Every structure is written in C-alpha cells, then in structure tokens.
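Every protein chain except one is present and positioned as in the full complex.
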Amino acid sequence: MLNIEEIRSQFPILQTRVYGRPLVYLDNGATTHKPLVVLNKLQEAYTSFNSNVHRGVHALSDKASVEYEGARETVKRFINAPLVSEIIFTSGATASINLVAFSFGERYISAGDEVIISEMEHHANIVPWQMVCKRKGAVLKIIPVLDDGTLDMERYRELFSSRTRIVAVTHVSNALGTINPVREITRIAHDNGVPILIDGAQAIQHGNVDVQDIDCDFYLFSGHKVYGPTGIGVLYGKSEYLNEMPPWQGGGDMVDRVTLEETTFNELPFKFEAGTTNFIGAVGMAAALDYLKSTGIEEIGLREKELLDYATRKLEGIEGLRIIGTAPEKIPIISFLLEKVHMYDAGMILDKMGIAVRTGTQCAQPLINRFGTDGVIRASMTFYNTMEEIDALAAGIVKVKEMME
Amino acid sequence: MLNIEEIRSQFPILQTRVYGRPLVYLDNGATTHKPLVVLNKLQEAYTSFNSNVHRGVHALSDKASVEYEGARETVKRFINAPLVSEIIFTSGATASINLVAFSFGERYISAGDEVIISEMEHHANIVPWQMVCKRKGAVLKIIPVLDDGTLDMERYRELFSSRTRIVAVTHVSNALGTINPVREITRIAHDNGVPILIDGAQAIQHGNVDVQDIDCDFYLFSGHKVYGPTGIGVLYGKSEYLNEMPPWQGGGDMVDRVTLEETTFNELPFKFEAGTTNFIGAVGMAAALDYLKSTGIEEIGLREKELLDYATRKLEGIEGLRIIGTAPEKIPIISFLLEKVHMYDAGMILDKMGIAVRTGTQCAQPLINRFGTDGVIRASMTFYNTMEEIDALAAGIVKVKEMME
Amino acid sequence: MTIEEKQEKIVEEFSVFDDWMDRYNFLIDLGKDLDVLSEKDKNRDYLIEGCQSKVWLKPDLREGRVYFSADSDAIITRGIVALLVRVLSGHTPAEIMDADLSFIDRIGLRQNLSPTRSNGLLAMVKQMKLYAIAYSSKMKG
Partner (left out) sequence: MTIEEKQEKIVEEFSVFDDWMDRYNFLIDLGKDLDVLSEKDKNRDYLIEGCQSKVWLKPDLREGRVYFSADSDAIITRGIVALLVRVLSGHTPAEIMDADLSFIDRIGLRQNLSPTRSNGLLAMVKQMKLYAIAYSSKMKG
C-alpha cells in the first residue's frame, strides 16, 4: 500500500494554496506535477554537468552524454523496447506524432492511400494525419466510438483496404479515460499487414507499458505528463521502419557527412534528433520514470483504481450529473456534464474553491461533439490525489448547483 | 565595468573541478551555463505554477499562462520585434529553421526555384534547406567565404535571379566567430525582392539584436546558448509571411475548429505552437534575457572584445598555431590548428588539464573543409571567462606541443 | 450618469463582498436579470466566440447614442456582460471609445479578462469599442 502522505510530501506544489484554500489539483490529464527527485536532478544537471552532448572531447560533455544516453536506456527499459537505438527523444508527444506523420508519410503514403485513426483521438493524433493526407492526397478513415466511450471494433475491422498504410490510435482517451485494447487493435492491423502507431500520452503515467507485448510499430508520450519536465518527449519505433524513413528535421548531430551538394545521415536514433536536444529534460524525465518504478507501478495502478471507483460512485450520486465515458476499463479520468449548469460557470466557481478541473473540448472536439455537446468538465486524478479531494470536488459541485438555482 | 568575480559567483557550475583541477570552460559556443536567477525561476515554476497553459479555467493554469505570455513579451522587447504575436516559441534554433524551411517552402518554393545560403552556415542552416530543395526540386545557391572568414559580398550580389525565393544566412559564424553585416545582407536581399532568414544562434548572447533595425523577415535562436534552459528556442517572423505559411506541426492549441473532415487553425503565434509547449523553458529563458539586460549588454560586449583581443594576441604568440577566421568583426571565438599536433590529441590533453574546448568540424563541415582541414580546435568565450583562463589555455597548448615533440 | 460614475457605483456595490462566492453570487444574479436576446439575434453576426462560453452582442444606434444588448450561454459571463452593458450602453460613440474600464480591475475581474483565459471577455470589450468606432465614422461620414 502506498503511503499517500509521504508521497504528497514529495510534490512541493501540492502544498500550494489558491485564493487562501488548499489546492485540489484534478487536472493531471493536462499536466502532472514533479516529485523532488526530478527537481533535484534538473538542478544537479544544470550545476554539475550542463554541456552539449555528443559534441565535445571534454569531461563535462562526456558526463552529459553519459547521462543522456543513460536516460535513453531508462526509457528503453521502462517500455521494454528491444533496442536502445529505437528510442528517440523529441520535444513532446505532439512532436513525436508529427515526426511519424511526416517521415512515414514521405516514405510510405501516396495519393489514394488510406490512414485509419479513431473518433476518440486527441487533436495531436488527428491534425498531423489530416495534414499529411492533404499533402499526399490520401484519405482519412475513422473508427467510430460507441456510446460507452469504447471503440467500435467491428467497424474498425471493416475499415481496412489494400490502400491502408497505417493505423494511429490512442492507448487511453484523454477526454473519457477509456483504455483501448491496444494488443488486439495492433493484432488486427498486423493481420491486415498494416503498421500501427499508439499514442501513449495518457497511458504511460498510469500503468505498465510493454511495447513488445503490444507489438505496436510506434509508441510515444510526453515527459510532462509522466511527472517529468516540460519540453521533452519520446518516440519509440521499430527500426525496420525508422531506418527506412527519411529524417524529419535537419541540423547538427543527425548528419554523417555534409557537403553543400549532399548530406548523408547518422544512424538511429541520432538521425531523428536534429540539433541540441533537450538533454537535461531527458535526464529529468528518466528520474521521473525511476521514481515511478521505485514507487511501484502495480501499487499506483491499484490506488488509481480505488480513486476512480470512489469518485465515480460519489459523482454518480449527484442529481443532474451525467458522466460521459463509462467504459469498463478506465484510468482515473471522469468527464461529466451538469444539467442546467454551463461547464464554464462550474469551472470558474470550482476554481475559486481551490479545485482545478478542466472544462471545454479537452483538445478532442470530434469526440466531444459526438456526445452532443461543446465541452465537458473533466476531473483527472492520479495516485497522489486523495479521497478527501474527491469529497471536496463532490461538495463543490453540489455548491455550484445551489448557486445556479 | 563588470565585476567578473561577482558574475562568476552567479554561475554555480563554474566552481566545478574536473580531474581535480578548476574547470576552464571555453565551449560556450556549444552551450552556455545558467545563472542562479534562471535556476531559481525554473524551481519556482515547477513548485508554484506548473500547469498547462491556455487550457484550464483554473488559477494555476492562469498563472502559468500569464508567465508564459510574459516571457513572450520579454523576448519581443529583447529583440525589438514589432508584435508579440510574431514571437513563436520552438524547441530550439534547429526547430525554428526547420519550421521556416518546411512552412515557407510549402507556400513559396516550387520546382526550379532557388534558395541562397552561405558556405559559412551551421548544419542547422544547411540541411533543412537541402531537404526542402530536394522535396520541391529547387536549387541551393551558395555564398562563398573569403580567406579571412568573411562572406564574399560581391558573389552574393550576383547569386540572385528571378527564381530566388529566400536567403538564409547566419548572423555570426559558430566556427569562426565572424559577425556578418546582416543589415547590408538583408538590404541586398530586399533590393532583389527576396525575404531573408537570419540565424541568430551565435549572436543573441553577445550583443544587441534589433530585428526591426536589421529588417530581416525571420530571426531565430536557442535558449540554451543565451544562458537559458535546454529545449526552448525562438522564431521571430514578420506576420505578412507567418500568416501566409501553413502550420508545420499539428496538435492541440494550434487549432481553431477541428472536425474529422477539416480543421481551421488558430491565429499567430499559436498556429505554430502545436501541443504543450515548453512553457517552463520559455519562462526560464526570459529570466536569462532579463539577467543579460540588467547586467548590461553594452558592458558584456566590451568585456568580450577585451577577451577576444587578449586571447588572439596570446595565441598568435604560440609557434605553429594558426588561427582560422580573422574577420575584423568577431565574437570571442577563436578556432585554430596546431602544426604537427592532431586536434583530437590537443583536445584530449587540454581536457585533462581541466580546459574544455571543442574539436572537430564544429557542425560546419563545408566551412571547415573550405579551409583545407577536417576539423579545428575552438575556444569559445563569453563574458564570465577570465584573462587567467586564457592564460591557462595558452599554457595548456604549449604543454601539448611539448608532449607531442 | 457618466461612464465614470457608473463604474464608481459598481465598485461600491462590489465592495461589500469580501469573499469570492458572494461576488459570484452577485454576478449570477446580474446574469439572471439581464434581458435575454431573442433566439433570432443569437446568430453568427452577433457572436463573439471565446473558447469556452459564447457571447452575443447586438449594438443599436439611436439619436447618436449606442445601446447594447447581449447574452451568453454561461451565467457568470452573462453577469459580466451585464456589467459592461450597464456601463457603456446609452453613451455616445466617442465616450465609449475613450472609456477607461478601470472597474474591471477594481472589482477583481482582471484575471477574467486576461487574454489567456479563453472566455471571450477581452474580445467583448474590444468589440464594443469597435462598434463605437464604426458608428463614429458613420456619423462623421
């Protein structure tokens, strides 16, 4: 069992007060907070080995390079990737997807080809594919979402054609919390001879991710959503694809030989890491992953299940509250609507009580619109949240309703 | 006059010892160190307002957004940009150039068109243009470099044709230290009706940059080279171009309305900031720019001139040492070769004396090759370096020579 | 009453609240009291779109003065809209153009106006001033 008080003491920002009240942070889906080990690692990096990696012969640069490559090892182990050269550091989940959409697109997508995404995707896993489809004259096919917030697997199976080039689906829905059956989704893609990208931005922080078990061809996430720093992300890709794909960005370190006429590129993973990477961000993120491992991924999963169950029961008990997204497998995200109360009013008032939720389309307009609304109120929890905070949320919602009537 | 001792006390890493000797850090061209105000700002951000910007209705998110937009204001003032919406945060200089190469390329470059760069460019300002030229069937034209390390302005004037679409030139050479006459270079481009991008990665940390005075159409730099954090950079662009250019990356925050069929994009600068940006990096970089302003850009310039003059005299006095790059206007970078000593041997031995220099092609292979070599030894200084450190470098080089003979 | 006097009045009214909930309750009441726009007027022409709540603003020029009517789908936004309408409605284009809306700050609503809060409020003030400018040049023209 996790000692939540001890855990909370590791996250300095959780002690913040807003408008004189204790902060109740239920916006973890947008970004997570950072434990002291991460903050200390960043401080250590800047004060003891800040120096450009891969570049210098000198001791500081060597130290920085060792730390940076060590972070790559940590990521590889965390998601059980086969090869360390298949781990590419990017500036975030969005950049990871854009990299694949561009580079995979350049190599494998032509006019008339098809790309499959789902109705459940975050904008980050919609817009890059729309852009590449537009550039290449390809067609976007959509897996619909059922009323409980799960994917329509039957329709999914029917979407494949001989022109399907790639599938891109989220592991976990940021708006509804639905955990998708990514192993099965991957198997179906592979049965059709099609590679698959899984957007892990909302999955990595909540449980075990094993890319070999899933067998996906690409997997990605952001550091800031997994208790790490901003400005860093990961792309895992199978080398059989990464080796074939042209680089996305050009610059230092990703090259082998440069002449003004022609340039040859470095090997993996460097081919996809142009310029000075956020090596300090990478090292900080690795510290966050180590922190999760040592806290216990299993325990975190159990704790979050408890939080979700408790919060679901509590909120279901409030009259006029409708939960959107009732899949059997969820991470602790609850999106809901209040009868007769505009989400924005609710958000504003909850804020003044110190309760941070997110309101709006959750960067998933198509999904939100599919549920017949412009936006929802989303409470997204993580293991450092408490039952008392859920009580505060429920009480806050009741108060909002009273004020509005 | 700057109080160098006081300044050095602001940079904790300068107190480091390597192999038991005091660190002499002369690799500032690769990355600069961070003053306490920057480290403290990062700490403050993570412990008091970490939260996703632009997204939430809640207090923390609002605070983060205000800080982030404040950082944008700081950058705007620092480079005297006309509009705050013309400041785009990227993950670094390399990303800024890739953004322009892609998005400008999509809008303005077709088969048979021409792009002008110089022989002096960093790979970051070569490879993205090679990539776009290859994709579009366009042609790269090169401004040659003269023996003293300045641009051949005469040849530059002759390179323009009716097919020239853009010029991309560095403000300051990272390998030689040459400061290019960017106002004149820009005027010539504009006289030919061609827009220009200036790579400010090596300029911003050494002096005043006024983009309205230069009148360039794009300007860019990295946070980590201007005493700020890693993983953050800036692109300034005139809105007349930015508005016309399609987005580079797709994702959250850069959109207006998203449907599965079609997406409309947000206004500047957000159109070019897809996903969760490195808002904490931006805030840290703004703290660095404020630090520079309060230390005094003029004083820093004077100090660096002194360092350059002193180091040039000192190194010129060493037999068999040949300085590459003798332009009249330079930042404090000295690249050199030693007769009969391989640069790599020199770098290794200097390292063991605690002296950090960079050896190799300096990510500018075409330029280095133009000077008939595979690589150089580069000492790149900045205002926190001391005359004693230059003495140590000179003594170190003499010692290297002794060991080799 | 001048725009200045109206602002003073509002600041006075808000001064009795020392708690955010009371202030919001007051805004909610103001929102409830605001005349609703007809469904017909809630159209694209009058829409000022923020990210999270919609605001419709309809101007009307009568005898050299601008009269605003407005609505929003969120009640707190309606309350703020009501305040703005109360302060600016019935004044000349010139007065509206010159108005310094200090009351927003003084009653603690500044943060609701920050460009980073996507509630369209800043857009609303801007739109009111734009209408005033348009009428003003029409009157001169």
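Just so it is clear, A, B and C label the chains in written order, and each chain counts residues from 1 on its own.
The criterion applied here is as follows: a residue touches a chain if its C-beta (ideal position, glycine included) is under 8 Å from a C-beta of that chain, and two chains touch if they have at least 3 such contacts.
What you see is a predicted model; the values in this text were computed from it and never measured.
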Which of A:E44, A:D62 or A:E106 touches the missing chain? It is A:D62
Chain not shown: contacting residue from B:V100, B:M343, B:A364 or B:A379 = B:M343
Quick one: say which of A:L39, A:V53, A:L176 or A:L197 touches the chain that got left out.
-> A:V53
Pick out the residues on chain B that sit against the missing chain.
-> 19, 342-345, 347-349, 352, 359-360, 375, 403-404
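Simple rule for what comes next: only the chains that are shown with their structure count from here on.
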Chain A to chain C, mean C-alpha position gap in Å, rounds to 39
Per the C-alpha centroid definition, the whole-Å distance linking chain B and chain C comes out as 46
What whole-Å value do you get for the distance between chain A and chain B if each is reduced to the mean of its CA atoms?
-> 30
Would you please write down the residue numbers of chain B that are in contact with two or more other chains?
-> 57
Residue numbers of chain C (touch at least two other chains) | 52, 118-119
